[in-house]
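Sending over a structure as structure tokens; questions will come in a sec.
The complex appears here minus one protein chain, its other protein chains still in place.
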Amino acid sequence: MSGLDIRGLTLELGGRRILDGVDVEVPAGQVTGLAGESGSGKTMTGLAVIGLAPAGAKVSGTVAYDDGEVRVPDLLALRPGAMNRLRGRRIAMVFQDPTASLQPMLSVGTQLTDHMRHHLHLSRSAARTRAAELLERVRVPSPEAALKRYPHQFSGGQLQRIAFAIAIACEPKVLIADEPTTALDVTVQAGVLRLLRELTDDLGLAVLLVTHDLGVMSAVADTVAVMRNGSVVEHGSRFQIITDPQTAYAKELVESLPHTPPPGTGEGEA
Amino acid sequence: MTARLSIEGASVTYRQPGRNVLTAVDAVDLEVGAGEVVGLVGESGCGKSTLARAVCGLEPLAGGRILLDGEPVEKLGLRPRDPRLRRIQMVFQNPYASLNPRRRVGAQIEDGRRVAGGGAPTVAELLDSVGLDASAGSRYPHEFSGGQRQRVAIARAMAAGPDLLIGDEPIASLDASLQARVAALMRRVALERGASLLFISHDLAVVRVIADRIAVMQAGRIVEQGPAEQVWASPQHPYTRRLLAAIPIADGLGRLPAV
């Protein structure tokens, strides 16, 4: 299978077991949702996979990576240098708050081209051309002009699109998205979710989507893994998890949602 | 029936140095009746929080007026707040910033009880009404989760025996599984103690469940208001429709929300 295969991922920090044997597969061309309340370990799972667990954490288990060209039996066993080469190049990330994940003092163009030149060995002008294409790809208006601007000159939704552009710049095979729409307004979120789905389908990305929002899960995730206390309690198709959860905890999570009939009967739905 | 809170043509403006005057709240009319729960929804930057602050006297009005039981709400200056206006209390957005980290929870609820004077329920009763153990009073805010802190903030506001409780995005920072629960809790405690509730949120799906009436705000103006079910089922304004269509519904069908 190509994608990520996480087996028995365990993480201990300061004597506390934060992840307790997480098993989850993240196949290519699919969005795998990781749901759960805060403290369930879903964010830590994403960080541990890409080797960004906090200092002093003891990580065990295996994370197998395979994209057809490169096969790594266990990402966790890689030396930091090797992991660095993989991260950003083949495994990319998008975080919750785009205003915090982009460097405020560097232009968008610089942030977009730096790692392309580093990982793909592109010339300055080639990287620039590609950067403009990427911004167009994620539908940032007037991409050429946008390259010269700085993060504070964009809205939150535009910044998150730029963050996606940076993430896909080196044609990664795996994307880890940690609450990528939580900080956005609902109308903006709709656009970003569409973008995420589109990139997954077009680029054949294996996406690990971490979110607490089951509505978001229902919209874009193919399968949903429900986490609690550091392990996956149930993993199934989005339809099964949301309409027919098997475990008590998944049931509880689904039932905590406000029961709503579809809004704007007739007119609201596009 | 006179409204408990009436906002009449209220405007709030900010003067930005070197730039134009920004109108955050633009001639807003809104009423909250006694014992009524009004949901005010809108996206970030629409002015809904500024309006909430104005109702509390934290923002000066550039025009119009805000009345509590027919009497105007004055801007809170350096002097202690007028006891009459202490009947408006607020629950804030960030549960990690709305409690003093250096003081025990019980002492902070006690501040609220002092406002109410004699008849206030005990700290233990207040904690119980928001679903917390009486022993919580002797602990510090950092010992609580976000949802529990928000419960404490609700208890503190209710301790003052308010006639009007305002929630300024009180559930935005909470886990999805807690949002509906905390919102319903606010409705319950407010109505139990005879207070009206002005509940501000960007989340129409949650507001719909607890509000009697919904007002939709866009760019400083209220574009639509009406009974909750009516706004939800047959929205009139195009913006309300767009807002509703963008909500991802957890039905497991993989439908992407409309842009």
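All chains are identified by letter, namely A and B, in their written order; residue positions are counted from 1 within each chain.
Here, contacts are C-beta pairs under 8 Å (C-beta built on N, C-alpha and C of every residue); 3 or more make two chains touch, one makes a residue touch a chain.
Convention: contacts and distances are computed from a predicted model.
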Inset, instruction - Determine which name in "Biotin attachment protein", "acetate--CoA ligase", "Peptide/nickel transport system permease protein" or "SSS family solute:Na+ symporter" the UniProt entry assigns to the undisplayed chain of the complex. - result: "Peptide/nickel transport system permease protein"
Inset, instruction - Sort by label and list the shown chains the missing chain touches. - result: B
Inset, instruction - Would you indicate which residue among B:L22, B:A107 or B:L253 is in contact with the undisplayed chain? - result: B:A107
Legend entry - Positions on chain B where the hidden chain makes contact: 56, 58, 76, 78-81, 83, 86, 88-90, 92-94, 97-104, 106-108, 110-112, 114-115, 122-125, 127, 134-135, 137-138, 140, 142, 153, 156-157, 160
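Convention: only the chains that are shown with their structure count from here on.
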Legend entry - Chain centre separation in whole Å, for chain B relative to chain A (CA means): 32
Inset, instruction - Provide the residue numbers of chain B that touch chain A in the complex, in ascending order. - result: 43-44, 145-146, 175-181, 202-206, 208-209, 232-235, 240-259
Inset, instruction - Report the residues of chain A in contact with chain B in the complex, numbered from low to high. - result: 37-39, 156, 185-191, 193-194, 197, 212-220, 222, 237-243, 252-254, 256-265, 267-270
